[in-house]
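Yeah, one chain of the complex is gone here, protein chain that is, but the others are all in their spots.
Then we have subunit A:
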Amino acid sequence: MSYDRPHRGGGGNRRRNNRDDYDDRRRDVYESPAEKLKTAIIKLGEVDALEELPRLEKQIRETTPLVISNLSEAFRIAVTEQPFKIPYYAALLRRLHDPAEEASTVDGPSLGKQILEDFWKGFQAYLDKLAWRETRSCIHFFAHLTVAKLITTESMFALLQSFTAVLEEFGVSHGRAKKAAVCAAEGLMIGGPILKPSSGEHVQEIISAIQAYNDTVTSPKWLIGPLLKMYSDEVSSSTADELLDTVLQALRTLNESDFAETASSFSQPYASHADPDLTEFTPFELPSVLVPPEVIELDGLSTDSGEDAQVKKEEWPEYFFRLFDNDITPDPKTPAGYAVHTGILDILDIFEVNRKECARLLLEYPKWTIPGTFKPKPGGTTVPEPVAGKDWQLESTIIENVLGAYFVLPEASHKSIYYIGVITELCKLSPSTVGPAVGKSIRKLYGTLGEGLDVEVARRFAEWFAVHMSNFGFQWVWKEWIPDLSLAVQHPKRAFMRRALEFEIRLSYHDRILKTLPPEMQAPEGNTIGEQAPGPDFEYDDPAKPHHDSAQGVLNLFRGRAKAEDVISHLETLKATLETSDDGGLVNADVLIRSIAIQSLLHIGSRSFSHLLNAIERYLPLLRSIASGGASSLGGGGNAEAKADILTASAAFWKHNRHMVAIVFDKLMQYQIVDPTDVVAWTFINRAEIRELSEATGPLSLSAFEWDLLKGALDKANGRVMIARRKVVALRKEDDDTRARDKASGGADGNAMDVDAEVKPDEAPAVDSPALTTALKAFASLTREQKGALSRTLDGFVSCLAPGASDSNPNPHSRVVISEEGWNDRAGWAKDQWNAWETWGWYRQFCRAYAPYLRNYSTTLWTVSFAKFEGSTDPAADLLKKTWNIATGQE
């Protein structure tokens, strides 16, 4: 009768009380001898890999019966899921290539070679399904085996060349090219010491192929650098490194010294082993492969105006933010630095399924690196000689790389909360060493605010900060930022403080967070945190306010759970009264009625999220009636206006609580009271009416809060198309299956009728099932809505950033902040300049993050929003178009 499960082995009715740190997910399973051997291989190096190698070799050789496929599977799992151990698996396989001591009479290939041959089949399978991560790990393994002379250099070259061949494919996607280039480059980095002596020419060909490809991807880099100057095409390379740039630079450095640095960058535990006796041993010849083409899933769905509705997540170059100097954390442009950088990122990616294990493995990472790579742990027993140019700080290196992956634009590979969670676990495992690294990273990042840190990176920074602090007692030394209170109120540093505190409050509560601040920041003039908890504000609460009595009447109906239709007729009566009252001519009765109704409804739903849902659900007919303009005499004509009024009333009610505004808007969209396009339009236009809500009041501009509203609306529109697409695909398959079944059962009939007939009956146009017809209709409506929402957003940005002379409330600074002189004057920028700059930032994020959707509609959207700039020399128009063109792949 409870959530508590019986105590295991405790017997009877005893219940477990302290269940929360109890993890019983691991279930004991019986392990067969084959399983045991597999586990032993996978667990190699729990204590000391080098010492364990001979023992493990012996255990393998002594197992009977020895099943090769079981062994090669163990190697495949080990290599692809623990790439940091690959050099040791190469060493193990090297040992298994030696003839067994006792049974040297047995002819045929060595155990090691049999395993390698079978391992190859697994690699081929990974490649066939384009499992890039696994493919890449296998290439590392093969490269080490080539250095250990178990694989021929010719066949290794051929393997790497089949990956560089991808780079020359016509119209290759960046994602595919990037992965292929990395495979080839890393194989060469590891195998270089033996590959170069065999053919310097091939080495050069591989490097040149990657270089040639990388030279073609310059313009996208401008759009995704984490630290930017709007006026310049360059991305500052001192603060961020692009993946392929680092790959190439590390590779070139290695090549210049004929790969002498490979041995100090990648472990080679097999190096001490004598070379195989080539009189008796034939190295393995890797069979030739072809990287299969990408499978493009064509569901043939297009929008009703014929655009392709496929969403191809475009893959961008990857910039990794650098926080520390090269003597603290490795520079990924150097061979040893690249090896560490990619080694950490691999762990972060692979162990996404278990962030706790991920954190443990990250802290254990030095164990797999060449001694001296990281500073020794304080109090460690053996202190290795520091290696010149290395001796890095482990924790700073880990945090820099985790944050680097988290800040990748336009979006990280995993959800924000994953990276945040890994850092939390790292801090829990080793608070005294990771804590300071986190603190330093925060200060470093904070220092780049106002120096061009991308707005989306700044938003993620605030999110991380708040969630991190919520896990560690909200202990941050805020007083060190007190001097920054003298900066302009919209300066990115001050915006960051406000945003981080707002996020903290969402996770906690106002008084708790207020307590953590020094008096200067608590003070209202500090403009950092609200004085009051962010509660609702029912406009008609005060009896002295106009329409208090009318609102009380409506409120009482809601409180008494009156029927929706009774409320509707009450509102109509009320409206008539208002119109005929003394001040009837002064107010727009429709607007007022909507405001009273919506605010009163939200008032009864203000106690909690569930109360809100209950209130909305109980009064859906009322809400629909208001949204359709039904409560007014205008009939159905006032839809857009009525929906904007609903949003305005909601935002006014929650003007002190942006979180609730976003929640209410989301559910109003979910219940189809308003559409995403309404929210987009409202965000650009009406939002400015509520002063308290927005940081970006004054001239038309957007701050992070407005961006969140836009994103909420766009994601809703896109998500609905996604659901509708899935539904159509599923129903179509169902239809096809039904047809196939009918055909099969009616087949005998059909054949008997007329085999020679020119038109077979089953080739007649297929009739869709009613369910499919409905689904297709929904899909058409939703793609229309999607296009509308995207178009409205683009249009909104264009009017914010390149306002025409006739536009209302233009920001006069939108053109200044993107010029070099303007940017260099930023010390003197006030609120409006920073607002304009931030709006540009959100425009960039809009273009790059929604590029996969925008591409489908790029022609129409261009015409709608940019045609008017034909022949214009407006710098704002130029930057708008340039950003758009890069995002949609036209530049």
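Just so we're on the same page, contacts are C-beta pairs under 8 Å (C-beta built on N, C-alpha and C of every residue); 3 or more make two chains touch, one makes a residue touch a chain; residues count from 1.
Rule of thumb we're sticking to: contacts and distances are computed from a predicted model.
Think of the chain that is not pictured: of "Nuclear cap-binding protein subunit 2", "TBC1 domain family member 5", "Adenylyltransferase and sulfurtransferase uba4" or "GATOR complex protein wdr59", UniProt labels it "Nuclear cap-binding protein subunit 2". Of the candidate positions A:718, A:791 or A:856, contact with the unshown chain belongs to A:718.
Across A:670, A:738, A:824 or A:863, the single residue that touches the chain missing here is A:670. Summary of contacts with the chain left out: across A:564, A:640, A:690 or A:864, the touching residue is A:564. When the whole complex is considered, the residue among A:137, A:433 or A:625 that touches the unshown chain is A:625. Considering the whole complex, the residue from A:47, A:274, A:353 or A:827 that touches the absent chain is A:353.
Mapped onto subunit A, contacts with the missing chain fall at residues 1-5, 15, 17, 19-21, 24-26, 42, 73, 76-77, 81-82, 122, 125-126, 129, 131, 297, 310-313, 350-357, 415-418, 420-421, 424, 463, 467, 470-471, 473, 503, 506-509, 511-512, 564-565, 568, 607-610, 613-614, 616-617, 620-621, 624-625, 628, 630, 635-636, 659-660, 663, 666-667, 670-672, 712, 715-716, 718-720, 722-726, 729, 774, 777-778, 781-782.
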